[in-house]
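For this depiction, one protein chain was excluded, whereas all remaining protein chains were kept in their positions.
And then chain A:
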Amino acid sequence: MIRFENVGLRYGTEAEVLRDISFTLQPGSFHFLTGASGAGKSSLLKLMYLAHRPSRGLVTLFGRDMAMVTRRDLPELRRQIGVVFQDFALLDHLSALDNVALPLRMAGTPEADVVAHCSEILRWVGLGNHLHATPSTLSGGQKQRVAIARSVINRPRLLLADEPTGNVDDGIGMRLLYLFEELYKLGTTVVIATHNEALIRRFDHPRLHLDNGRLMVLPARGRVEARAKDARANDPGPIDQRWE
């Protein structure tokens, strides 16, 4: 699905914000992306949703080498990626329904289907009474739910979310994570950048952890515990207990 090999990214002549990033995301996997503020989470996501091209290294997405992809090919690739932006990136002059409808309209979906699908998903995220509200009349949490609904409306193959639960209470945050989990179970590859340790603990998925521009891939907690359990089973124990 996604493969990064020795990828580096710099803005202008500044120092690299991402260095020697290498990882592979299998289709239908779920990863959290963690790291301190300024560690490069948003930059890594931008590389993944094709807003930037890497300064060096190899990025392969959906089996295609991004260095060989022309500008003309980008729209089709981008339509397979759903993105929840940190600042929501909603269009203020459009209603919630029209914001959510953007990916479908770009794909040429018939208008009757657009309205039906968008209404349904907005009801699902608890905004059934705000279909025609503009973002300026919505709270931060409501805007975030509109942004999430927009990112998943066309069932993307890859879903990238930058702090998707940052502005919602725990209940709604959990509900949204369950939505992402559902998409993951249906085969969507999900990457969620978050600081929310409670959510990370609740959902047992591996982490991509960025530290000062470098990436570590940490396995899921369950796998860590299983590995630890295996290790304990095979470990003969401290030398002083072995003889007891």
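As a working rule, contacts are C-beta pairs under 8 Å (C-beta built on N, C-alpha and C of every residue); 3 or more make two chains touch, one makes a residue touch a chain; residues count from 1.
Please note the rule applied: contacts and distances are computed from a predicted model.
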Quick one: the chain not pictured, UniProt calls it what, "3-hydroxyacyl-ACP dehydratase", "Sulfide:quinone oxidoreductase", "Cell division protein" or "Transport permease protein"? "Cell division protein"
Across A:A67, A:L91 or A:M216, the one contacting the chain not displayed is A:L91
Which residue among A:V69, A:V115 or A:M174 touches the omitted chain? A:V115
Could you tell which one of A:M1, A:L102 or A:I200 touches the chain left off the display? A:L102
Using the touch definition from the top, which of A:F30, A:Y49 or A:F180 touches the missing chain? A:Y49
Just the residue numbers, please: which parts of chain A touch the chain that's not shown? 49-51, 53, 71, 74-76, 78-79, 81, 83, 89, 91-94, 98, 102-103, 105-107, 111, 114-115, 119, 128, 131-132, 150
